[in-house]
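For this depiction, one protein chain was excluded, whereas all remaining protein chains were kept in their positions.
Entry: chain A
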Amino acid sequence: MRLEVDIAGKTFKSAAGEQHDVIAGVTFALNAGEAGVLVGPSGCGKSTMLRILAGLDPDFQGRIARPAGARIGFVFQEPRLLPWRSVEDNVRIAAPLADDAKLSALFEILELKAHRNHFPGELSLGLARRVALARAFAVEPQLLILDEPLASLDAALAARLRDEIAILMDGRSMITLLVTHDVDDAVRLGDRVILLSPRPARILADVPIRTPRSARGDAETAAIKSEIMRRINGSPAKQDAS
């Protein structure tokens, strides 16, 4: 089980007919059980990259090697639930094979037990995200893709949801790919942080985190975080001069 990503280039044609380079060259590979985090500024092409990885966008230069027939769990930036189906049905439609006990456990962890029969239109963004997470985990994915799962939530809620995601990730061995612009989330959830440049995206640095997620203390988290911040802010030219 291995995900190999080699995107040599991706261009967009705007409505006005101009060509825009979105991705300049991104190559990395993830093994089973590994959680990679893509960190980069807004609009650097992270979401585009995820769509290519999931096979939604075949129009790019390069190559993606996914395990054949791998089940994908995808948490989109907007929850993308079916508004005309209940919370439970939304999960069951994506994961028809999931058994009741497993779903109950999932709803328990994500605090959705009281909302099984609600329609998505009756949920707050935080709850709708949780449903999208439940759906992605219910399919028992071999490849889990999370696109900014904590964006536009208040800090306390984001922290709680992040812990819940960590619990779910620990409960299953799969390849996880998370996209975020928040270094703190990246360090707390990932095993490897891949830093991306502004558009067109290139890899600036690939930082492995050796301590397992559950064993990371606050001090260590802070240390890794400052290391990453240094890499983001420090320009290579300055380092050459010193």
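Here is the rule we go by: contacts are C-beta pairs under 8 Å (C-beta built on N, C-alpha and C of every residue); 3 or more make two chains touch, one makes a residue touch a chain; residues count from 1.
The definition used in the following text is that contacts and distances are computed from a predicted model.
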- [ ] Write down which listed name, "Molybdopterin oxidoreductase", "ABC transporter permease subunit", "Cytochrome c oxidase cbb3-type subunit 2" or "Sulfopyruvate decarboxylase subunit alpha", is the UniProt protein name of the chain that is not shown.
- [x] "ABC transporter permease subunit"
Open item on the list: In the whole complex, not just what's shown, which of A:Ala8, A:Ala65, A:Ile93 or A:Leu125 touches the removed chain?
Closed with: A:Ile93
- [ ] Specify the residue from the set A:Glu4, A:Asp21, A:Glu108 or A:Glu122 that touches the hidden chain.
- [x] A:Glu122
Open item on the list: From the list A:Ala8, A:Leu56, A:Ala114 or A:Met229, pick the residue that touches the absent chain.
Closed with: A:Leu56
Task: Candidate in contact with the missing chain, chosen from A:Ala8, A:Ala29, A:Leu82 or A:Ile167 - done: A:Leu82
Task: Absent-chain interface as seen on chain A, which is shown - done: 51, 54-56, 71-74, 76, 78, 80, 82-85, 89, 93-96, 119, 121-122, 135, 139
